[in-house]
Every structure is written in structure tokens, then in C-alpha cells.
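The complex appears here minus one protein chain, its other protein chains still in place.
Right, subunit A next:
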Amino acid sequence: MHSTGKGISASRSTPNWLKTTALELDVFQSKKYYIDAELRDTACVSDIREALASAKSEDTHKYTELVQILNPQNKSHVDVVAQQETLLKFLSRSVAFLDAAHHEELLIRILGMKIWDHPPNVVYALLELIISLATTRGKYLNCCLEMLIFNLLSQPHILNKKMREAPSWVHSALHKISYLVPPAPSQILYILVKRMPNIYNKGHGLVTYVDASLKLENSSIGKVVGDRILRVIMLRLLDLDVEIERDDIPQDDSTLGLFDMELEVACPVQSLNQNYSKVSELLDKLMVLSFEHLESCQNAGRLDEVFEILFDLFENLILTTCKPKFPQFLLFYACSLDPEDCGVKFASKLLDIFLSSNKDRVTRTNAVDYLASYLSRGKFLHASFVASILKRLVDECADYCRTYNVGASSGHLVFYSGCQAIMYVLCFRMRSILDVPRFQLLLTPLESVLSHKLNPLKECNPYVVSEFLKQAKAGGLFFVSEAFIFGDLPESETSRAFGGFFSFYPCLFKISNSFISPNFIYWSMVKRTHDEDEAFAEVIVYGDTDNDEDYDDDPVLDNDVKRMSITPKQSFMRDTWRLSKMPSRIRPSTSPSQSLLFKCFRNMCFEFSS
């Protein structure tokens, strides 16, 4: 059998379905007469079945011809391509006649075909055959799924125009098989897990893998095995996270305070080590894929469902891991996409873990650590919500003060971590809390908690305590003794145990940072209560409380440039200048009992004078 330029020359051995194909091409081109398509197809199908049956007989030449069509060497010839397409199309209607014992070679050729090496029409016919084979013959289900997933994961980095839709065809084939064979998703998951690139593979393969897996998660297959797909991906993110170190953070520089470190640290993460930069780049791409996946879940209306899965993973994997740097931002981003639902749920669930006496103390302290960092950094969180969570923390600490067991074997770590969390959040949110008197009222027990004989101010992180006390004094939160301010606070053993607040530390990568930064409060954006010039030291402006415009709209992306001082922003300067022109000048009271009353009085004076 040989092929000519236009068709295939007929020979005695050419099967009918091949002759018919050539005739069809001529017919299509000439458009002269009509062929009964159904009769033609039926004839072709019976020819194929006859050829398959011939494999069991002595004369196997028909079967051998079939196998030759799928010879990988022939792929580029136009006629061969047409033959392949036709063969695959009619084979899909005869899968019941395929027998592993007699048609091994044909099956090997079919299942070994790489879709990226063939034109779209052949690929389409091949996928139809695979779907037919997987759904008709139970014993071929696994190898068909393996073939599809292998092709999906071996997708070239750059696809030509014609093949750009091919990955979606493969996904579609997987969905069709899952629809017709309900146990298929479990098999797909098993194969996916088996085919995950190993941890030493830092190339593009892992990106393709995660991309394909996330698309499967956001589909009908994900309804069955989505949670396990996300778990596999999260585990890999954690593995990569561990390989990245904060090389530029001076770990032992005690001259730098905790908050100053954030201003000092270069971000995005850079490293002199070549291997780390490869890992950083990879992790950056994977984080971006994950963020985009969350966006598509939101568009599909299933973000809350995915959030529940993510939170379970967070509780089981991230909360128990020692200070991961990046995977927790998946939850941060999910919360920023849906602050009313996911945003609130995240804080509430963390709070529940902290308040739950069934959990071990390490989990509880980690949970409140994340909660504090989240409440401080989430730009999308309203001050009223933050205040309500702070109230519950304060009440819990106050309860502890009333009922604690002096000789507790675990120490008072949970209590101190709660106090530290409250102070940390107030370092970021002091102004917005003080601006609304009812918020401040919610925190009334805080004063007694901090001055309790358990002495949390001594046991908590000295930088946090120092910053908190400065702001509390300037803001008039409550009476603060001079002895606590500006002292050279040594780090106690307990405070060293907390390790610092790096839960949502602003140290992301270049591209993924662009997703997070619009919703992230950087320390340099925070308007502290003592952020005033000398001339206006005695004036506090009451601006809008829940207004996001209070914060700098220009997110800090490059800390080298934004090594900012703490001078107030321009709008604030304008306000203070205007108000300072007024005849009355008011000094902040340091009397504790009058602090709330004093604020109300001051408010009234401003309204009166303006």
C-alpha cells in the first residue's frame, strides 16, 4: 500500500474504510454527489471489526495494516494523518472488540500516543477513542486515565496556536469519563499523586502539575477529590517554603526593634544562593497560580467551600508547622476576596481555637499569633470587627486573671500570648480603636489585665510592649506609668518562646506580592497615635474611623525606596495645621478615670471651635 499526493492508490489489500476515506476526500472536494453517511460509517465500522477479528486468525495482515497506520514514524504525512484520524474515529465505535491478549500492539500504540505530537483533528479523534475505551471496558479505565494525565502533565512550555485548546480537551475527556464512570475521580487522584514531580525537581514540570491539578479541583472531579488535591499541593508548598530562608533578616541584631525590622528588610525575598533563587521563583509562580485559582473559585461561586478546605489544611498543616512564611497567604488572599464571609470566618475560627481548652497550648498560642497578625494586616477588616475580636481576647485574659492557678505546670503561656496578641493588634490599630469611644469601652478590662501580678508587660515581646505603651500613652487609652516607657526592656524567657510575629510577615515574592499588597497593611502605613510633629504634639485629630482612606493607598512594594520615617502623611498634616489655628489648645490628660470623659469633652471643644 502506498500513498499518492491526493489520495491513496487502491490496491487489493487496501481495506474498504481506507478506500472510502479517499473517496470521501474527493467527494468533499468535488461536491458532486451525496453519500449516505450512515451506511458508509456502518460499513467502515464492520471493516474495522473484521480487521480486529483477523488478529485472532492465521491471516493477520488486516490487523497489521491497522497497527502500521499508528506507527509513530508516519505522523507528518498528510494522508497518514487523515488515515489516523479515520482509524481512531471508527475504532472508538468498536472498543468492545478490542482484546488485550490479541490486540496488545495496537493498544500499546494507542495508549502511547502523545497528543502534543499530533495535529488537532487526530488528537480529537484519539481523545474520543480513549473516552470510549475507558467507559466501555472497565479493565482499561486505569490505563486510559494514566494516558490522559501523562499527556496533561507533559504539556510543552510553549504551545502553538492550533494546540492551545488541547489541555482543555484533555480536561474535558477526564470530565466525560468521570461522568460516565463514578469511581474515576478517585483513580484520577491516585494517579495524580503518583505522578507528582519529586521534591528535587524545581523545573517547569511542577508548575504544569499544580496548574493542571488546580483546574481539576475547580471542576466536577474536584467535587469528589478536591480537598485531597489541595492537600497535596499545600504539602508541596510547605516543602518549598522550608527551603527558603530569610537570609537578609539580621536574626541577632538586637539594636533593631521588631517594627523597625520590617522597614529595614528588603522585600521581595532575595538570596545570594543560586538554588534559593530558583526555589523562590518556583514558589512565586505556584503562589500566583494558587491566587488565580482562588479568584476562579470565587467566580464559580464556590469560594466559601474552598475556604473551608483551606482552613482545615491550615489547621492541620500550617498551624502545626514551625513558622512557615508563605502558604498562609493563600488564606489571607481568600479572606481579602470575600471579607464579609471568609474574612470573618477565618478570624472567628482562629479565636475558637485559642479559646478552646481541649487544644494543646502550642496550637492555641500559634492560633492567637496568626489571629493577631491577621487582624493587624488585613486592610479589608473593619475596625468594628477588630474591636469585637479584641474584646473577646481581653475578656478571656481577664477571666484567666480571675481564675488562674498560680502553680500551673504549663506556666501561663496561653495567657501571655493572648496579651501579646492584643498589644500587637493595638500597635497597628490603636488610632482606629480610640477614634470610636464605644470600641475603647470594649477594651476596658485591658488595663487591669496588663497591670495584673502575672505581669504580662514583662513577659511579652519587649518591642511590642514598648510600642504599645508609647501609643497607649499618646492616645490616652488608659493611665500608663512612666516607669514602663522607654525602659531598656530585657527579653524574658517567655517572650523569647513566642519568637516574634512572622505569621503574615510582609515578605512575599515579586509577582505574588502584587496580589497581596493592595489588601495588606504595612508598618510604614500605620498612623500611630504619637505620630505628630513637635508643634502639634498636644493635638489629636478625630478623623473617620472605618474609612479606608485613612491608610495610605499607595502600597509599599519596594522597601529599599520606602524606608520611611514616621512623619505623618500630607492629608493628616493639613488637618492638624488647620486645627492648630484654632484658639483652643488642649493637652491630653494622663488621668485614667477621666480619659474617656476627657475625650468626649475634647470632641465637643473641636466641634465648638470649628
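Basically, a contact is a pair of C-beta atoms (placed from the backbone, for glycine too) under 8 Å apart; a residue touches a chain by one contact, two chains touch by 3 or more; residues count from 1.
Following the convention adopted for this analysis, contacts and distances are computed from a predicted model.
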item: Options "Guanine nucleotide-binding protein subunit beta-5a", "DNA-directed RNA polymerase subunit", "Exostosin like glycosyltransferase 1" or "Thioredoxin reductase 1, cytoplasmic": UniProt name of the undisplayed chain; value: "DNA-directed RNA polymerase subunit"
item: Of A:Thr135, A:Ser503 or A:Asn519, the residue in touch with the unshown chain; value: A:Thr135
item: Touch criterion as defined above, residue of A:Ala166, A:Val181 or A:Cys401 at the omitted chain; value: A:Val181
item: In subunit A, positions touching the absent partner; value: 45, 93-96, 132, 135-136, 138-139, 141-142, 179-183, 187
